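Missing here is one protein chain; the remaining ones are kept as they sit in the complex.
Let's turn to chain A:
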């Protein structure tokens, strides 16, 4: 029986640093969401009017609009991006490598365009929230698709798939037993990239007054309004909460990506 003495000189790999950040980001975002959900309770049970409420409660109320819209658009954008990458992979298997390359290059090019400018345009022209969510999702999708496809193509070349084929596993089983379980986390990591992007795009549009309708409330809209009125007390809470939420969303995306990366 073999023994393996002689431990290597190098120290074991430390926990990826992104992990702790991701965890704290998730905690901060959860706390923000809870606080925003509990904000109406701060108004003694009666209906709360945003303009005469105290600035912190008003900012938390705005968070309901911002966060729920961001969540909706991020889920849509993540799904669109992942679908885009999977479509490219499928085209590569069924049609040819050329088709796959064209689809991915389109995503990579579009990820470099200033697509966030489409959001205020859509906010001004369309007016409906679900259409705005769709457009916001589309602005985040190319970046997600490029990342997801990179992960997908790394996995498709993995040696353990060859090992599975050497064990005469049919392609269907290779897909079910090896490909899908190993694909879940990288794709999820690519999908979470959409969250900070859509939150930033929506806040930018609302700041210009071309984002979410005023009835929903949004941090960006409140910041813009306070800046126009020159009211520092009304300006600070939504601006700080928005910055915090953006940091948390970025930290989550980083953390999930760091968890996927192999040492």
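As a working rule, contacts are C-beta pairs under 8 Å (C-beta built on N, C-alpha and C of every residue); 3 or more make two chains touch, one makes a residue touch a chain; residues count from 1.
By our rule, contacts and distances are computed from a predicted model.
Enquirer: Report the protein name recorded by UniProt for the chain absent from the figure; options are "ATP-binding cassette domain-containing protein", "Ubiquinol--cytochrome c reductase, cytochrome B subunit (EC)", "FecR family protein" or "Transketolase subunit A".
Expert: Per the UniProt record, that chain is "ATP-binding cassette domain-containing protein".
Enquirer: In the full complex, which of A:114, A:181 or A:230 touches the chain missing from this view?
Expert: Hidden-chain contact among the options goes to A:181.
Enquirer: Write down which of A:73, A:91, A:104 or A:164 is the residue touching the left-out chain.
Expert: A:164
Enquirer: Against the chain that's been left off, what residues of chain A make contact? List them.
Expert: Touching the missing chain: residues 1-2, 4, 6-10, 158-160, 162-170, 173, 177-178, 181-182, 262.
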